[in-house]
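Removed from the display is one protein chain of the complex; every other protein chain stays in position.
A, B and C label the chains in the order they appear, each numbered from 1.
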Amino acid sequence: MKPLLKPAEECGVFGIFGHPEAAKLTYLGIYALQHRGQESAGIVASDGKSLRGHRGMGLVTDVFAEPDFDRLQGRAAVGHVRYSTMGDTSLTNAQPIKVDYLHGSLAVCHNGNIVNALPLREELEAAGSIFTSTSDSEIVIHLIAQSGVRDLGEAVPKALGRLEGASSILFLEENRLIAARDPRGWRPLCMGELGGAVVLASETCALDIIGAKFVRDVEPGEIIEVSVKGVKSSKPFPPEDPRMCIFEFVYFSRPDSRIFGRDVHRARKALGIELAREEPHDIEADFVMPVPDSSNNAALGYSEGSGLPFDFGIIRSHYIGRTFIEPTQHIRTFGTRLKYNPVKELLADKSVVVVDDSIVRGTTSVKIIDLIRNAGAREVHLRISCPPWKYPCYYGIDTPTREELIGSSLDIDEIGRHIGVDTIYYLSLEGVRRAVGGRQMTPEEVAGRFCSACFTGEYPTPLYKEYAKDMLEKGLFSSKMF
Amino acid sequence: MKPLLKPAEECGVFGIFGHPEAAKLTYLGIYALQHRGQESAGIVASDGKSLRGHRGMGLVTDVFAEPDFDRLQGRAAVGHVRYSTMGDTSLTNAQPIKVDYLHGSLAVCHNGNIVNALPLREELEAAGSIFTSTSDSEIVIHLIAQSGVRDLGEAVPKALGRLEGASSILFLEENRLIAARDPRGWRPLCMGELGGAVVLASETCALDIIGAKFVRDVEPGEIIEVSVKGVKSSKPFPPEDPRMCIFEFVYFSRPDSRIFGRDVHRARKALGIELAREEPHDIEADFVMPVPDSSNNAALGYSEGSGLPFDFGIIRSHYIGRTFIEPTQHIRTFGTRLKYNPVKELLADKSVVVVDDSIVRGTTSVKIIDLIRNAGAREVHLRISCPPWKYPCYYGIDTPTREELIGSSLDIDEIGRHIGVDTIYYLSLEGVRRAVGGRQMTPEEVAGRFCSACFTGEYPTPLYKEYAKDMLEKGLFSSKMF
Amino acid sequence: MKPLLKPAEECGVFGIFGHPEAAKLTYLGIYALQHRGQESAGIVASDGKSLRGHRGMGLVTDVFAEPDFDRLQGRAAVGHVRYSTMGDTSLTNAQPIKVDYLHGSLAVCHNGNIVNALPLREELEAAGSIFTSTSDSEIVIHLIAQSGVRDLGEAVPKALGRLEGASSILFLEENRLIAARDPRGWRPLCMGELGGAVVLASETCALDIIGAKFVRDVEPGEIIEVSVKGVKSSKPFPPEDPRMCIFEFVYFSRPDSRIFGRDVHRARKALGIELAREEPHDIEADFVMPVPDSSNNAALGYSEGSGLPFDFGIIRSHYIGRTFIEPTQHIRTFGTRLKYNPVKELLADKSVVVVDDSIVRGTTSVKIIDLIRNAGAREVHLRISCPPWKYPCYYGIDTPTREELIGSSLDIDEIGRHIGVDTIYYLSLEGVRRAVGGRQMTPEEVAGRFCSACFTGEYPTPLYKEYAKDMLEKGLFSSKMF
Partner (left out) sequence: MKPLLKPAEECGVFGIFGHPEAAKLTYLGIYALQHRGQESAGIVASDGKSLRGHRGMGLVTDVFAEPDFDRLQGRAAVGHVRYSTMGDTSLTNAQPIKVDYLHGSLAVCHNGNIVNALPLREELEAAGSIFTSTSDSEIVIHLIAQSGVRDLGEAVPKALGRLEGASSILFLEENRLIAARDPRGWRPLCMGELGGAVVLASETCALDIIGAKFVRDVEPGEIIEVSVKGVKSSKPFPPEDPRMCIFEFVYFSRPDSRIFGRDVHRARKALGIELAREEPHDIEADFVMPVPDSSNNAALGYSEGSGLPFDFGIIRSHYIGRTFIEPTQHIRTFGTRLKYNPVKELLADKSVVVVDDSIVRGTTSVKIIDLIRNAGAREVHLRISCPPWKYPCYYGIDTPTREELIGSSLDIDEIGRHIGVDTIYYLSLEGVRRAVGGRQMTPEEVAGRFCSACFTGEYPTPLYKEYAKDMLEKGLFSSKMF
């Protein structure tokens, strides 16, 4: 049985060229991108003659120790953090992937999801390629090696031209760093500058941590080559309408980052303001509170929009380690209590608006609302800063199957009853677009440039469903991808 | 040269009697108290016949693994977390301290600071006692062993009667759990109930995590004995005016706890409201922001009191591990950047009020204000939710020497210039007392029940200064304690 | 229930005074003594002003890392290795024990077994002493602290004068190293010299590893004080007939050591020669083989004495780690196979003499003989280089209870049948004494100077049996000690 291909979804990438402490700055960069992936971390550095790397399972601060940097010499480096998919504890899928091929050594860091990974892999295997991981990113390297093209600057667009789906990707060879973003531009990728060195990163927060200046976003469909000769930009692919991920604003990116030309904090706050504006229920609430920390900004926006006071009805603990002793069954809502504790005196006998950024399976929401109710809240009104999440993402956000998405199987009222709130409301897609657009774009323009397939099911690419159906019947992979 | 005695300051204690999973619940309890001490953690459990313990350096989740609990059987247990004093990596000061003596086995967990530790230790050593740690808590055990009293219920008040200073303390023997709080009651200690079991903890957040009900505070000067016969309370010490630590409200306790009869969240928010009420400067600010997370509530209060919007101008990272690779000198304000990142788009060209809970040495404040300025803030107004910290605490809060306290060596204007803010203001002591008192106590009543020696220098006990001076001249210990 | 007191049996001690790298040389010294104890290791060093220590569970090379030695500065140090008693994984019994008391700091390293530990501990507890370990060595420190004597040189003989049983012991204070051996002299202790520094160690192999010269043995009943003033010897105790442990020659010491005035290798080989001389059976064997490595020398001696060729019929693996995966029940004699593998081609159809140094419970012998038989040996003749071990040792060799000693419950023929050999023979006590005496002492002289209580049951001290019986009836400790 063939293993299921795993997309390089929910990752962060960072690269730097032209700095004497390239590897250490990369370490800081991927540390700042840790929220994009906590499963594994890795760095490959080039001293101009050869590439050396170090990868490991776990958080950036756990994977690297001082002596590792003795090996990671040189003025160029790339780094990667990857999301924790439950149960996959294998180092083989950690990135950067580093290989030797006809034209030298090559390291690759990928954030995205190649939707035609299976047919490409079949084609490559038929030509004799062997695969050592289940990551779809390995395909990219094979395409480059099989292209027969000597110059990586030419091989990269040729290889990427074969891919469908999302790819914000960095390539490092001995003397060159190449960054590329697919023509739809699902995943963010920005360029910065630090004392003459060129920096590339998933989000601007990784520029900030090293004190680099933000230069501009890498554009959808753009390829950037960085070498001692300087920076060279090209757009070799047929142009397509961009389909930037609207969910990066709702949940995934850090609030202190600027992505897709707009700062996340402001967008997230605007989502809360729109929520308040759309408020359909006639509720008398005492205050509005976030599910900390990811919905802090949206809750602030709701407070601003509604005039309701903002307060911290729940305290979040940050000491949670990787292994936690399994305690007894004596404790209700146990797992949730490790992370959240309600402020009883504040909640007692109050009517509260709780703002959250999304509901996936609903299990966590049930427990949080239960905590709030048990702390004495009289009324709980749940507000979600985006529409119901009904469709899996195939472009780089980790999602359960459609059956597991509560937004797909229950209607909104049912969800509210399931979770146990007095009222529930999801922000409309129109509202999301208005918030994300701000003063810069109309909602129509946002609709034209952003992907909202997770809410609408309108996937901007074919999903190889017939192919998938065929494969599924043969038992070759699980339903999760399609 | 004798080593300096180390007080059991900045600790958290937890005990439970009468539950089949006593040790695992203790694990959760001290996990909830982790903010009170991150250096070491330990648990001792009793199965009614003997005591068994496990201690280690580091966070609760790192010190304990599942198999440790196979040994920690029984229906009673005590646990402890201890603050990280730089450089002291030795397990010998970790608690609970477990010993055998004439009348059996005994474990002790202590939060506090015994100000007459040195004369007591001298006296005990003269009588032939040996000490295996530099913790002042070891003195308590010797006093019990030397008392010659068979019944621990009698030996405890006799031993504690010799101590001056702060002690919230738990004793576990084979069949009894005893809790005591010194007559001044500097440190909090509360009692809860879980399915018939009695729970004792530094803060109520440790009751919440296991689903225990809050019963009441252990009162200053009270001793609680818990055994199969039930709970017995006594007040064996001559009564004194309580001197509860006002700084627990300002900074140390968790906001979701209730201590000293009042919930911390509300008190902390009231500090911000008072700050706004006292606002002496005519400033035109765009918004108010906390230094997250400890001053979130005070900043919210300032927002409420002043009418200024509240926003998150700084994002705090929670991925910081224990070892961090030392990077380059290329990066300004480096250490601070690992923890905090400013939201540039929000701060650019703005005038902001920054609320913080205290300034110790001033070094961190300098860096944070620098980050905010560099992010483009036009004006920065710093507001501190308590008076300048001028005097070391000798009752259980870790403090540098008086010389290192910036509040002791500079006046307020000088501090403001040193830190680089446009204006600075510290809440008055009157304001702190008003906030802490709320509707329950007048400021005068608060003054009569709370210790504010760190602001005023009016220590409620002798500090053994002459004795200390004498010892210092002999080179027997450092100036830190006195 | 009081814990059972654990003797500091099967330990190695090392001390050095007057060398700039005292701690590192101590590390090497206890590494060379590792065979005397694998449970825990520790070092305390003095820089002339204070003592600093590091201890841990496990082998010397696992307990210490380079940075530990940054703390262990100074020109004097003591170190200790301790035997692994199954299940006792607690650091509290590791040595050196380091304490503070009236007259300063003190570290103690003890090899031996105090037979009157229980009455002494009772007496000390009655006087108010507390105990943090279950090691009998802690008693010594209390006796010193309680003596009230200022000078350690006077306090040590006063304290040791209270002890009965075996004690080779080192004391380190800020500016002095004191070594003592009890008047019976059960355990070895020697003195060496390295570039002006004085070295003290359980065996000479620890002098060899650091290139120190052997000076002489510390004599039974002798106390050696080492300070900047030089070396001072005294014999403060009433003289007694020495009772040096004959089993150190049979099994415990390293063959390249010289102890009790005689080199172990030669003594061990002489045991084999005596075995051959006493050979009572008319056997026709092809060759003689050891159970490697501990009986290599005795087997060589048997070969020399009998004229039979020597060969390695069993190969021993040295890769055995601490945790080994439990495999299946498919494999006979599994645990033994991890350590030993027979050389089939050599054993096939042969008659072999197998020499071993002792049989404790007999379980390992059963498995080894089974391996040899399965490899095709036609006849197996087992020869043991000492008499049957019938009585527990109370003077520093770890032993099971009398019931568990196969030599105590079965006669020699029964043992042979149980183990499955064709013939079995144990060396006579006379033969052991002849081997140990060599040309230097007659067997009678050896009988007068060495303890052979494990073979004869003639214990040279009272064993506090009535006291013990009384305690046992009260359930206060296990039968193991008496």
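Here is the rule we use: contacts are C-beta pairs under 8 Å (C-beta built on N, C-alpha and C of every residue); 3 or more make two chains touch, one makes a residue touch a chain.
Here the structure is a predicted model, which is why all the values come from computation and not from measurement.
S.K.: Give me the visible chains that the unshown chain touches, in label order.
M.R.: The undisplayed chain, in the complete complex, is in contact with A, C.
S.K.: Touching the left-out chain: which of C:48, C:148, C:211 or C:457?
M.R.: Of the listed residues, the one touching the omitted chain is C:211.
S.K.: In the whole complex, not just what's shown, which of C:17, C:247, C:260 or C:310 touches the removed chain?
M.R.: The one listed residue touching the chain not shown is C:310.
S.K.: Taking the full complex into account, find the residue in C:79, C:255 or C:416 that is in contact with the omitted chain.
M.R.: Answer from the full complex: C:255 touches the omitted chain.
S.K.: Where does chain C touch the missing chain, residue by residue?
M.R.: Here the touching residues of chain C are 21, 24-25, 27-28, 31-32, 34-35, 59-62, 64-66, 69, 194-195, 205, 208-211, 254-256, 258, 263, 265-266, 269, 296-297, 300, 304, 309-312, 315, 317-328, 330-332, 337-338, 341-346.
S.K.: In the whole complex, what residues of chain A lie against the chain that is missing from view?
M.R.: 1-3, 49-50, 91, 97-102, 104-106, 125-132, 134, 141-142, 145-148, 174
The rule is simple: only the chains that are shown with their structure count from here on.
S.K.: Find the chain most remote from chain B, comparing centres computed as mean CA coordinates.
M.R.: Here the answer is chain C, farthest from chain B.
S.K.: With over half of the numbers shared counting as same, classify the chain A/chain B interface as same or different.
M.R.: Interface between chain A and chain B is built from largely the same residues.
S.K.: If you average the Cα atoms of chain B and of chain C to get two centres, how far apart are those centres in Å?
M.R.: Here the centre of chain C sits 48 Å away from the centre of chain B.
S.K.: Report, in whole Å, the distance between the mean C-alpha point of chain A and the mean C-alpha point of chain B.
M.R.: Each chain's C-alpha centroid was found; their separation is 38 Å.
S.K.: Going by the touch rule set out above, which residues of chain B reach two or more other chains?
M.R.: In chain B, no residue touches two or more other chains.
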